[in-house]
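With one protein chain withheld, the remaining protein chains of the complex are depicted in position.
This part shows chain A:
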């Protein structure tokens, strides 16, 4: 039992509750408290990352109920990595929001913190039904955040997003119920033990449940037939929210990685690698679809939103190969793409604010006041996202390409990723050259100055790409170790042996 595991959940919960009570307090106080909470979450997640690096599983049994019966929180390398990635992204988004986004509605900080709480529960939980609850918590907060700032442009994509996710939640419940009715447990470790022992006549039921779970996670991750809601919703959200949402699709990817390596992994007998043969072609088609969307995008925000879909396709293609090397490469790419896409959303917002009525549309406009800085940031972000050397996206994609063994899949993966990257470069260079180089006479009324917090937060997220390159060796080592841990689920199952804490008789 390690009580620190509850910190990433309790901190945003308490911080968020405090924000609700303070919703009429001065904005400065709310900002200070909100930023302090997010910074604390980052500190805690860094310490959990260091803690998890020894490769052991740490378990926290809520209410001291022994594992298969109660809900457990489990910290392993993957959870710690996701926590850290989210916390770092969230801190910069939160700093950026102090530019004025948080003044558009009273509850921005509370919603932001509850969103973090939902994400952290999802990454830490070791129970399938608790994962559902975590999804609901983060979704409720995300509905509010997506609509934050109001306006017609947000309410309609918001409605689509909410309705789709409610249907997704129903499917999640149906599949969880199916699994429970056959297997009789919802603890992930216990499921991993019991799913291989399912009686042959019950196999189709478990199979159906597994495939429905894949549909639910694919909806969260925005895999192709289920991704049409994403570009409009993300392109219309306020910048810090869109940047934070760069991690929302990654929750679906995390869930796929966790459930399909642990419960339906290699050891699952007749259900081994369930659905992975579907995932690979769908991921490649998603990638191609994202590239086509990026080429046709009429605004910078839409372009970055399509980049989210491209990265989902790349990630799931690597994950569905189901080898240690490709999982490790996917994790490396995950870090790169989440931070860079988040940074690109912020930079795009900075650009849009300096172009008056042209906003983020890819059209000629008067020259921006801070053109040099913004164009450099955009170029670095685009280079890293598209995967050109010498930035992190290049190394991540090379790792993915190297991880696949010679097979027909290799041909598909290589061609789709390489052609896709090339076309992404075209999309970015077209957008960049029109926005930055083709200026018309005239001036924008009151373009506003870049203040230090927004420049630092947007710049920092983009330049994390450079940091990933500089620290590629330790990050790669960590990703390798994480992939190894994920592919040996027998160790995860041992958390079932966690003893409960007994009361000392002397007390």
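Criterion: contacts are C-beta pairs under 8 Å (C-beta built on N, C-alpha and C of every residue); 3 or more make two chains touch, one makes a residue touch a chain; residues count from 1.
As a convention for this text, contacts and distances are computed from a predicted model.
Visitor: Looking at UniProt, which of "Na+/H+ antiporter subunit C", "Spermidine/putrescine import ATP-binding protein PotA", "Branched-chain amino acid ABC transporter permease" or "Nitrogen fixation protein NifU" names the chain that isn't shown?
Guide: This omitted chain is identified in its UniProt record as "Na+/H+ antiporter subunit C".
Visitor: Of the residues A:53, A:136 or A:484, which one touches the chain left out of the display?
Guide: A:136
Visitor: Looking at the full complex, which residue from A:150, A:390, A:411 or A:474 touches the chain that isn't shown here?
Guide: A:150
Visitor: Return the single residue from A:64, A:170, A:429 or A:490 that touches the missing chain.
Guide: Of the listed residues, the one touching the omitted chain is A:170.
Visitor: To test your reading of the contact rule: which positions on chain A touch the chain that is missing from view?
Guide: 104-105, 129, 133, 136, 140, 143, 147, 149-153, 155-156, 158-160, 162-163, 166-167, 169-170, 173-174, 176-178, 180-181, 298, 357, 359, 361
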